[in-house]
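All protein chains but one are shown in place.
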Amino acid sequence: MAEKMALAKAINESLRRALESDPKVLVMGEDVGKLGGVFRVTDGLQKDFGESRVIDTPLAESGIVGTAIGLALRGYRPVVEIQFDGFVFPAYDQIVTQLAKMHARSLGKVKLPVVIRIPYGGGIGAVEHHSESPEALFAHVAGLKIVSPSNSSDAYWMMQQAIQSDDPVIFFEPKRRYWDKGEVNTEAIPGPLHKAQVVRAGTDLTLVAYGPMVKTCLEVADAAAEEGRSLEVLDLRSVSPLDFDAIQASVEKTRRLVVVHEAPVFFGSGAEIAARITERCFYHLEAPVLRVGGYHAPYPPARLEEEYLPGLDRVLDAVDRALAY
Amino acid sequence: MAEKMALAKAINESLRRALESDPKVLVMGEDVGKLGGVFRVTDGLQKDFGESRVIDTPLAESGIVGTAIGLALRGYRPVVEIQFDGFVFPAYDQIVTQLAKMHARSLGKVKLPVVIRIPYGGGIGAVEHHSESPEALFAHVAGLKIVSPSNSSDAYWMMQQAIQSDDPVIFFEPKRRYWDKGEVNTEAIPGPLHKAQVVRAGTDLTLVAYGPMVKTCLEVADAAAEEGRSLEVLDLRSVSPLDFDAIQASVEKTRRLVVVHEAPVFFGSGAEIAARITERCFYHLEAPVLRVGGYHAPYPPARLEEEYLPGLDRVLDAVDRALAY
Amino acid sequence: MTVESTAARKPRRSAGTKKSPSTEPELVQLLTPEGERVKNAAYDKYVAGITPDELRGLYRDMVLTRRFDAEATSLQRQGELGLWASLLGQEAAQIGSGRATREDDYVFPTYREHGVAWCRGVPPENLLGMFRGVNNGGWDPNSNNFQLYTIVIGSQTLHATGYAMGITKDGADSAVVAYFGDGASSQGDVAESFTFSAVYNAPVVFFCQNNQWAISEPTEKQTRVPLYQRAQGFGFPGVRVDGNDVLACLAVTKWALERARAGEGPTLVEAFTYRMGAHTTSDDPTRYRGDEERQSWEAKDPILRLRRYLEASNHADEGFFAELEAESEALGRRVREAVRAMPDPDHFALFEHAYADGHALVDEERAQFAAYQASFADEGDH
Partner (left out) sequence: MTVESTAARKPRRSAGTKKSPSTEPELVQLLTPEGERVKNAAYDKYVAGITPDELRGLYRDMVLTRRFDAEATSLQRQGELGLWASLLGQEAAQIGSGRATREDDYVFPTYREHGVAWCRGVPPENLLGMFRGVNNGGWDPNSNNFQLYTIVIGSQTLHATGYAMGITKDGADSAVVAYFGDGASSQGDVAESFTFSAVYNAPVVFFCQNNQWAISEPTEKQTRVPLYQRAQGFGFPGVRVDGNDVLACLAVTKWALERARAGEGPTLVEAFTYRMGAHTTSDDPTRYRGDEERQSWEAKDPILRLRRYLEASNHADEGFFAELEAESEALGRRVREAVRAMPDPDHFALFEHAYADGHALVDEERAQFAAYQASFADEGDH
């Protein structure tokens, strides 16, 4: 059943499969019905599963997440869409204070299998609030799991697993990769949701990334290979938990690490990875862990985003710096 | 004019001075009027400055911050109280999307001198949501400045400076230190708001902390001194910006660094400090930067908080581990 | 305060009209503060068949709830609890609405609904764990269809709405009651729950206990018009009920629940009542309100008025009251003992339940914590 499909389509198929196989699965959000979402990720689902399962909601993100929590308490498994990254903050309180903590508050009695889908990141030339990468703002909060696929197959399978998870999962979708096609085998047996994958083996330095930056890192590895450098690329896939074992294993081999994400560097994922890997691999590292990411400034207007986003050159620059130690 | 006063009283006096000296300064929040706030930090202010300047607001944090933004646009300098750390999240959208970004959005035309006061941290045996340390969730966001005093004098002066700042400042008040007394010289000339201070000089290892953990670190240094170890304690005072120069200077001397905060370690301030200091001091560090903080779990019920919070023993343990490298 | 002393107190001034103070609108009342049963064409039918036994039951509920509440307050003073949020004065609102619910209904409380918890059958001592600091919610919400207390103001109204949407999807005829306060009415979440419940026609009753205060702020700091009117602009009915009249609260909530079950959507009930005590044991109301207000509300005491009615109508005799007093004392003792016996949680509870399916970092931190703890044990061994 392997088929080539765009990443957005893979999520669409995965949602379809979940809606088909479990009557408790719901899809809800702004414009997810007839329109199929602004990125068409929910295209056709309301037509096939009806308005009771694929729900156009009022324009109120706190309301969407808050009612999803209530639906989960009633036994449903809502998959909620937040239209763009920058619009998740009105729901922030419900997410960090209720969704994340209710399981613990109830001493394990209550489970909240809610998935929050967020198309995130830049690179599509959008207006303000449509290009942010807020994953660190959720990773700091216990009770949430955070994942981000980089390719169609992972998009399909990780969505299946996120929906099956009894914990709330924030599912960050790399919107600028929505149209990238990749093989999806809908009969495969996927690996664990929160394990990283070596997507390119190498010996000289490890690049870690997730979501949209994995593709960039693979391009960097190609470019570096031309200069005779062998980079290992690790696709983290999960931001909480982070697969430190996999990073450590790679770094013990390559002895150098560069972390790449679109989100601002300051207090970003790279900080946590650098801190913990330095502790774990103190005697292995030949260079400090370097980080490439956004600057400490609001996401810039579209005409500047190329300078803001980590691209081939900026990552290569960091690779060079790390190798120079 | 040096006087001993409790930290809460120092803030009260500082607010009073600001209200007296600038008619544009406002104090607003839930119960800040007649009650003087649940911690009495605004005690007596409404009585003396009237309801138009010390404003009891409706129970709606987004509304409080959102209207404070509007008041700032009109030329006011609102000092907003969020009653407890865990109640800031309904205002999170207004803070990170509006308050933090409007100056940049307007290309510098608009300034938003809003101070958000948040009593934070644990150790007072409170119920859920009353003991959290969410500073990292704001530090990741550009456009905000984040400070936290550890003693009465800083509380007084940093509040003066925060109110004078043309940038929005989140002022985290170490609630469990509210009753600690310290000397305040109301005629001193304070140092810059965002600079760290060496509060105890030492040679063997650097402890950095801010807010409530500074006192703990000083106690640790005392205990370590008894074992013949000389610890330097740096009070960061500011979380955004972080005074990396000061940390670097100390670490170049001591070659070992332990970061302590109440907030969870994962994606916390310690991660950013460890990552950047390791990069800056790669050849100086004899040990990885170690972090002591909260666990990746919701803040526990009061009877467990002693185990959750970094205390003397846990910090000493990290110090020992760092010194053992 | 014992029930005896309450019952003995005389009303300070007659408040026997159907109107609350002049500026306030009409409210639904079935029992006057003097305990007279007044007719109400619209709501009488919801309590028409009520038996003396049931009336005594309501009385018993209120008395035991008040006793429990008083016990908790004194346990706090004795240092057994870190905090207590007393419901004193709000017994009728809570017992009336709570007894209107059916077993398969679901209740979403704030942090003060001890009387509703009682009606739902939650063992009262279980409410105390969070106030003692041994847990953040010590009961299984699904055992009694009574959600955990929600401290962050207003959040639960959205959970209630979502749950009610689920009931509709299931084709069930259960309903949901969402409790919140006058202060909470200002929160955006509450407005959003009104919008969602109206749009999806969800079977939810919003039960607002307007106890006149949000900590130190009177209701005028939250709204310029009576709160029950808020509903109308969202497209569903709102009604103000005398929150100190248990019969009226029972009747109005039954009406609203019937609407919900019949697919007529949400209702807002504003129970006009009074927080007789401090906001919590940490609060000092003398800083912001005078005693006269409190006294005027004492005359409307919910327990007293039902007692007067029971006595006047010969529905209860001295034996009943004496027996109840004994039961009440026994409850106090039971709660006191249960709280004192409540063990502190094991240290490893820190790492329990953050996740349902586990999390690698939690495992790592648990292991580190275990090693750290063990290091002290080792030291002890030497």
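As written, the chains take the letters A, B and C, and residue 1 is the first residue of each chain.
Keep this in mind: contacts are C-beta pairs under 8 Å (C-beta built on N, C-alpha and C of every residue); 3 or more make two chains touch, one makes a residue touch a chain.
Predicted, not measured: the structure shown is a model, and the values here were computed from it.
A.B. asks: Please provide the labels of all shown chains that the missing chain touches.
C.D. replies: A, B, C
A.B. asks: Which of B:S165, B:T206 or B:T254 sits in contact with the chain that's absent?
C.D. replies: Touching the chain that is not displayed is residue B:S165.
A.B. asks: So one chain is hidden, and I want to know which residue out of C:E192, C:D245, C:D283 or C:D301 touches that hidden chain in the complete assembly.
C.D. replies: Answer from the full complex: C:E192 touches the omitted chain.
A.B. asks: Just checking the interface: what residues of chain B touch the absent partner chain?
C.D. replies: Spelled out for chain B, the touching residues are 52, 57-58, 60, 62-63, 65-76, 93-94, 97-98, 101-111, 142-143, 145, 165-167, 194, 240-245.
A.B. asks: Applying the definition given at the start, please give the residues of chain C touching the unseen chain.
C.D. replies: Given the touch definition above, chain C has residues 185-192, 195, 198-199, 220-225, 229-236, 238 touching the missing chain.
A.B. asks: Would you write out the residues of chain A that touch the absent chain, in ascending order?
C.D. replies: 30-31, 33-36, 38, 56-60, 62-63, 86-87, 89-90, 125-129, 266, 295-298, 300-304, 307-308, 313-314, 317
Everything below uses one rule, namely that only the chains that are shown with their structure count from here on.
A.B. asks: Work out the mean Cα position per chain and let me know which chain is farthest from chain B.
C.D. replies: Farthest by centroid: C.
A.B. asks: Distance-wise, how many Å sit between the C-alpha centres of chain B and chain C, to the nearest whole number?
C.D. replies: 36
A.B. asks: If you average the CA atoms of chain A and of chain C, how many Å lie between those two points?
C.D. replies: That gives a centre separation of 41 Å.
A.B. asks: Once you find the CA centre of chain A and the CA centre of chain B, what distance in Å lies between them?
C.D. replies: Distance between chain centres, rounded to whole Å: 31 Å.
A.B. asks: Touching at least two other chains at once: which residues of chain B meet that condition?
C.D. replies: If we look for residues of chain B contacting two or more partner chains, we find 62, 86, 89-90, 128-129, 266, 295-298.
A.B. asks: Multi-chain contacts in chain C: which residues touch at least two other chains?
C.D. replies: 135-136, 152, 188-189, 354, 359, 361-362
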